[in-house]
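Note that one protein chain is taken out, while the other chains of the complex remain in position.
So, subunit A:
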Amino acid sequence: MAAPMELRCWGGDWGLPSLHPESLTVMAYAKFSGAPLTVNTINNFWRAPKGDVPVLVSEDIVISQPAKILNFLRKQKYNADYELSAKQGADTLAYIALLEEKLLPALLHTFWVEAENYCSVTKPWFASRVAFPLSVYLPGKMSREALNRILLTRGGPPLYSLTEVEAQIYRDAKECLNLLSKRLGTSQFFFGHTPTTLDAFVFGFLAPIYKVCFPRVQLQEHLKQLPNLCRFCDDILTCYFRLTVSGHSPAGQDTADANLQKLTQLVNKESNLIEKMDDNLRKSPQHPPRKLTTLKLAAGGEGGSPLNRLSP
């Protein structure tokens, strides 16, 4: 409690205190629980131990993963969850697992694997934050690690090519966003009126998607159609980070695409019903229900892969 604590993490831009989801999660939790953290953004990467970021340093203790950092803060009596019931605590773990399994791959892909995004935004930004020659080596390494993680965890058969994996992870991410939106409903935070660990994690994952201006933004577009999640992020930014929320409508975004997406969602829902009726009528389905091939989109650059329904 008395020992000063320092958090070393990636800095921010586009109205965010940090661009890195894990750093953002820890910062948000610290704000929610009132922990007095000194935040030092990285500008000389050699100092970070083992390259793990974010890192909490308190006297001679060094802790490096968000879950462990949060545990440490809780032990120091900075606990944002003490009002939660046991069941709510269990729900927190479950939703965090959902975020990591379903949303994180698409987030990593948007930042580090999608070529246009990586080359025009991510690489220059991260390279500008560290000293040469690390700036040449580090972004490439983070990109390779991200791709590795996506392929190893989501890339097995029957998905044989990267495009199929990509389509699947974005489908999953959009479904995850829908689920989060349903769970949040109209409340201010996930468990009532005070923010907790779950809010920190959700904020950490959603805010970069919401705010960073990428050329290829399918996930951001989807997120913007879920107004309660956008409001959630904006609220936390204004209340806890005292940053003005400059309404970033992505410059040059095609509104026709956004409308098309909305229509697709509606149509997909209807297709669910139609397919059910069809099955009953035909009594001998040809394929497991993944074939919404009637829904070929002309949405820019999707490669014509059908956006399958959002809820199974």
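To be clear about the criterion, contacts are C-beta pairs under 8 Å (C-beta built on N, C-alpha and C of every residue); 3 or more make two chains touch, one makes a residue touch a chain; residues count from 1.
Just so it is clear, contacts and distances are computed from a predicted model.
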Chain not present in the shown complex, as UniProt names it (candidates "Small ribosomal subunit protein uS2m", "GATC amidotransferase", "Metaxin-2" or "TATA-box-binding protein"): "Metaxin-2"
Of A:6, A:100 or A:116, the residue in touch with the unshown chain: A:100
Absent-chain contact - pick from A:77, A:141, A:182 or A:231: A:182
Contacts of subunit A with the absent chain, listed as residue ranges: 65, 86-87, 89-91, 93-95, 97-98, 100-102, 145, 148-149, 152-153, 156-158, 179-180, 182-183, 185, 275-276, 279-280, 285, 287-290, 311-312
